[in-house]
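Heads up, one of the protein chains got dropped from this complex, but the rest are sitting where they should.
Letters A, B and C name the chains as they come in the text, with residue numbers starting at 1 for each one.
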Amino acid sequence: MTTHPDPVRETPEVAPVEPRAAADVPPAAPAAGSAPADWAAGVDTVPRAGGTPGELQPYAELGLRDDEYERIRDILGRRPTQAELAMYSIMWSEHCSYKSSKVHLRQFGEKAPPSDRLLAGIGENAGVVRVSDELAVTFKVESHNHPSFVEPYQGAATGVGGIVRDILAMGARPVAVMDPLRFGAADHPDTARVLPGVVAGIGGYGNCLGLPNIGGEVVFDPCYQGNPLVNALCLGVLPVNRLQSKAAAGPGNIVVLMGAKTGRDGIGGVSVLASATFDEGSEERRPSVQVGDPFMEKLLIEACLELYDAELVVGIQDLGGAGLTCALTETAAAAGTGMRVWLERVPLREPSMEPHEILASESQERMLLVVEPEKLDAVLKTAEKWGVWATAIGEVTPPAPDGQPGRLVITWRDHLVVDVPPGSLVDDGPVYARPMREPADLILLQADRAETLPRPADPEALRETVLRMVASPNLADKTWVTEQYDRYVLGNTVLAQPEDSGVIRIDERTGLGVALSVDGNGRYARLDPYHGTKLALAEAYRNVVVTGAKPIAVTNCLNFGSPEDPGVMWQFAEAVRGLADGCAELGIPVTGGNVSFYNQTGAAAIHPTPVVGVLGVLDDVANRVPMGFVPRPNGDHDQLFLL
Amino acid sequence: MPRVVVDVMLKPEILDPQGQAVANALPRIGVSDVASVRIGRRIEIEFTGEPDLDRAREIADKLLANPVIEDFTVRLVEADETADARS
Amino acid sequence: MPRVVVDVMLKPEILDPQGQAVANALPRIGVSDVASVRIGRRIEIEFTGEPDLDRAREIADKLLANPVIEDFTVRLVEADETADARS
């Protein structure tokens, strides 16, 4: 692992286009000529796309609707190239564009109480709240449900890796993780495959990164049999003035890709875009499973923190679900700038990768940096010190002279393969107000009240009931899981399992700390998504309060079935309304979160499962209140109250 | 008695952090002419009776390899051959 | 280009809990004629030039195997041979 000594200006063999060209005459045409109608070295170029408007493109297979595809053609004034089509299909997917949830999630902002603590809110990689004059914390929970069903170990491991990079991108040092989990029936054979793999994956990655696991949930319910929920939360701490931005500001600044090499991880989705020259048997070469390398991530964390402290980066963004596509477009769109990228400079694990594959790859453990040219050497040196790759792959270009945002121009071996307005991928995606209808069975479900259940009538029946409850997997001891997680590392864990909240000391001098709890109850939410979500919030809030902390911020992961099902959409809308109302009543803001739709096997969706995380502050963790009774000196006794 | 050896390797396109870590360590012990290192598992199965390749393939498929990310091969090896070759 | 394969196995007298776990799981998938399972590592080394067995042996000795608990063997394998045999 060495640093790639390849600053943008010194790659003679590719003779790149003058970077300015992109801005002066958008859309830029590359110097290199490509015969319009021919495949240029196996790739679909912008000139070629201009010359072959009628060429059929597999947009439907990529999940784009007819009208969405038409919009892309409108935006570009031509058909998209293969690489562009891949980019739009990813960025306009439900996962990246929040196209079904956006109209509802607005409430979090609209109903939020004013907060002078909020340094970064929804829309950033993670929300950041100030906890003292000098320090801020950032936290967020995210799902990695489907990958964890396909390959439990790697799916869960890369779920942890992903959320950790989100936190890192804000300028924070990650300091703890939590993992709310949902599995199918405890005695189902597939649970025996999924659960141990997920737990080992979360432990394997988190332990290897040196992040204490300070809490989570393990819930069993048959509704999760084909759709286990693997949510991961990460907490980070930063000095207030180290907050990082994702904006690719400053034309002339260098775009650097740092971390692991890029391989064909997670590109299953765009594999229909095989080029004309692509050979037989290509399917096998397109794994959609991402494999994590926590060791690389640990090095990446240390390298990034060193870069922040030396003030060597202007902007930074993690590479997550949509890989380079998302990172390039979001950083440029956030600044209104353009970007010029030489794609062949991306270090590849497999040399045969094509432009659309490089852009779509979800290879783990990568970050995108924006660096002033005179600081590039120092950045590369830091990367080298920590043994991670860092490669200059492009340059920030100015907005258009008329003030319009710049364009993202990408070449691959001299061929112009992408020329798009970055904002069109990030902000101008489709937004749907999907039909909603209360599920028809809800009235029946609600009518079937607990009062109708048989009650234990005698001591023997009561004993039976108690034993059955004690033995039920949802109430049983979770040590088998929590023992596989390191809760001591970093030496700041004040409370972890079996406590109601995790408590982490974040300042050794003052004792300042935070408490965190994540909770959710899919059964309550199924019966009444509005109140079920409020209850999840209330539970997490209570769990934080009982440690002695003052709750100040909320994160959430909304796990639902298909948004195309009006019943699910109704559940979702109700849940969001419940959370927004609950937060307004409690006076704390939602600072971030994640939506996971399509947790569905055939027509059967999981219970709506909003998972809510609440973060509170303790001015001195020495005053935390643990769950158990603490023996008092000189025989004093605690007094018990039931509120 | 011959035994069955199952070799399980990550599919070529899957990231192999183990192999990479070893490859990166080689220069430190003075080795610079290695292009790549891949690390997998070698599983030796001894049967109570005749070694059974089909049976071994079934075990590999169900239990030893993770078909999502790994490939495997199954072959017969003379017991003494392996032992002798050990250095 | 042929590559070098280093097989690293726990010494016979060292307990192999992984192998044991697999052996114990076999009856559950209907296999009852396996006497023992041992799990080790298979390391494939590709050299930039000609494969070098002595060099590989040196790497194995220094880095890949721990002589306190492990034995290793080093051998040359044709690249395509391995690939073909993959099921």
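We take it that contacts are C-beta pairs under 8 Å (C-beta built on N, C-alpha and C of every residue); 3 or more make two chains touch, one makes a residue touch a chain.
FYI, contacts and distances are computed from a predicted model.
Among the names given as "Peptide/nickel transport system permease protein", "Sodium ion-translocating decarboxylase subunit beta", "Phosphoribosylformylglycinamidine synthase subunit PurQ" or "ABC transporter ATP-binding protein", UniProt records the absent chain under the name "Phosphoribosylformylglycinamidine synthase subunit PurQ". Considering the entire complex, the omitted chain makes contact with A, B, C. Residue in contact with the omitted chain (choice from A:W389, A:W412, A:Y485 or A:F597): A:Y485. The residue from A:G204, A:G320, A:P399 or A:G561 that touches the chain not shown here is A:G204.
For the chain missing from the display, the contacting residue among A:R182, A:R366, A:H415 or A:R505 is A:R505, taking the whole complex into account.
One of A:L118, A:V198 or A:L299 touches the chain omitted from the figure, and that residue is A:L299.
For subunit A, the residues touching the absent chain in the complete assembly are 200, 203-204, 207-210, 293-296, 298-299, 386-387, 482-494, 505, 508, 621-622.
Listed here are the subunit B residues that touch the chain not shown: 17-18, 21-22, 25, 28-29, 39. The omitted chain makes contact with subunit C at the following residues, 10, 13-15, 17-18, 21, 63-64, 66, 68-69.
One rule holds in what follows: only the chains that are shown with their structure count from here on.
If you average the Cα atoms of subunit A and of subunit B, the two centres end up 35 Å apart. Averaged C-alpha coordinates put the centre of subunit B at 5 Å from the centre of subunit C.
Counting partner chains per residue, subunit B has no residue touching two or more of them. Listed for subunit A are no residues, as none touches two or more other chains. Within the complex formed with subunit B, the subunit C residues making contact are 7-9, 19, 22, 25-26, 29, 31, 33-49, 52, 55, 57-59, 61-64, 71-75, 82, 85-87. Within the complex formed with subunit B, the subunit A residues making contact are 1, 150-151, 154, 260, 263-265, 284-287, 289-293, 295-296, 349-350, 363-364, 387. Contacts from subunit B toward subunit A in the complex involve residues 10-11, 13-17, 20-21, 24, 66, 68-69.
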